[in-house]
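Mind looking over this structure? Questions follow.
One protein chain omitted, others in place.
Labels run A, B, C, D and E following the written order; every chain starts at residue 1.
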Amino acid sequence: MPYVNIKVTDEGVTREQKAKLIKGVTDLLVDVLNKDPKTTHIVIDEVPLENWGFDAIPTDVHRAKQSA
Amino acid sequence: MPYVNIKVTDEGVTREQKAKLIKGVTDLLVDVLNKDPKTTHIVIDEVPLENWGFDAIPTDVHRAKQSA
Amino acid sequence: MPYVNIKVTDEGVTREQKAKLIKGVTDLLVDVLNKDPKTTHIVIDEVPLENWGFDAIPTDVHRAKQSA
Amino acid sequence: MPYVNIKVTDEGVTREQKAKLIKGVTDLLVDVLNKDPKTTHIVIDEVPLENWGFDAIPTDVHRAKQSA
Amino acid sequence: MPYVNIKVTDEGVTREQKAKLIKGVTDLLVDVLNKDPKTTHIVIDEVPLENWGFDAIPTDVHRAKQSA
Partner (left out) sequence: MPYVNIKVTDEGVTREQKAKLIKGVTDLLVDVLNKDPKTTHIVIDEVPLENWGFDAIPTDVHRAKQSA
């Protein structure tokens, strides 16, 4: 414990950024809930843009509109 | 809110089909629960056949039996 | 297959509304992906307001601001 | 986007602690990935001790051993 | 690693049964993948019958039909 799942869109998250997220979330759980880093697991899922929708539209369509 | 995760087997779901699923689930949540599309997130996960099992057997084995 | 998880805030979703969500998502998966209703599973999770945050604030705090 | 799910054992996490987790994770995603807080959703699940196992044993049994 | 989530309907699973599931899944992961029990986490979620649907109908409705 704890187990944290971070889902983000698959837009080139670097290894360094993933390491920062893993360290940042672990430190937060130590600070707020005094959890043991050794049993704190963090999994990052990277979701293709066409597989993530909000406001009834896939993200790749949102992105295309934004850059149109 | 809401957050909806749709897991299907990885069998060639097209972008258009994904867009229909995203729109259809969003519309349903508007109709039934009056949710705001802007804060309704939908994530589609496509799972390899050998990674999804039911009736104690992986799906790729089921498929092979069906087409035998 | 498929498996769909719907997470909504715990704000009094009725049995009838849950039944409509279950039927609506199942019908959508039949229409779009020709999935078999018999192997289509839908799970609805109802999350306490203080356990769901967006824009850096728990939903119960958002609700209190809205009704202030 | 993003969507973050934090699972912890159900051991009296207070509203203030939940608010700190929500703010802390949101700030981290802004700092590391420049994500928009408005579309960043965080859901905290609190799991009964007997429902969470590690090292082949439920957590309530671990706790009992620790305090024995 | 690994992390295993078991979702079942909320139909009176006992502590002993939960302990058996936790031990059984952990042993299986040792046998098949040689995983370390100490870092193997198992979470059991118990879902209300009206919140779990299959074949387009909530489970409590299925149960009522079966016992009619």
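Throughout what follows, a residue touches a chain if its C-beta (ideal position, glycine included) is under 8 Å from a C-beta of that chain, and two chains touch if they have at least 3 such contacts.
On a predicted model such as this, the values are computed, not experimentally measured, just so you know.
Put simply, the missing chain touches A, B, C, E once the whole complex is considered. Considering the complete assembly, subunit C touches the hidden chain via residues 1, 3, 39, 41, 43. Seen across the whole complex, the unshown chain contacts subunit E at 1-9, 13, 17, 20-21, 24-25, 28-29, 31-33, 35, 39, 52, 54, 59.
The missing chain lies against subunit B, touching residues 7, 47, 50-58, 60-61.
We take it that only the chains that are shown with their structure count from here on.
Note: centroid distance subunit B to subunit D, computed from Cα atoms, is 26 Å.
A separation of 20 Å divides the Cα centre of subunit C from that of subunit E. Those residues of subunit D in touch with two or more other chains are numbered 1, 3, 7, 21, 39, 41, 43, 52, 54.
Every pair of chains in contact is given here: A-B, A-D, A-E, B-C, B-D, C-D, C-E, D-E.
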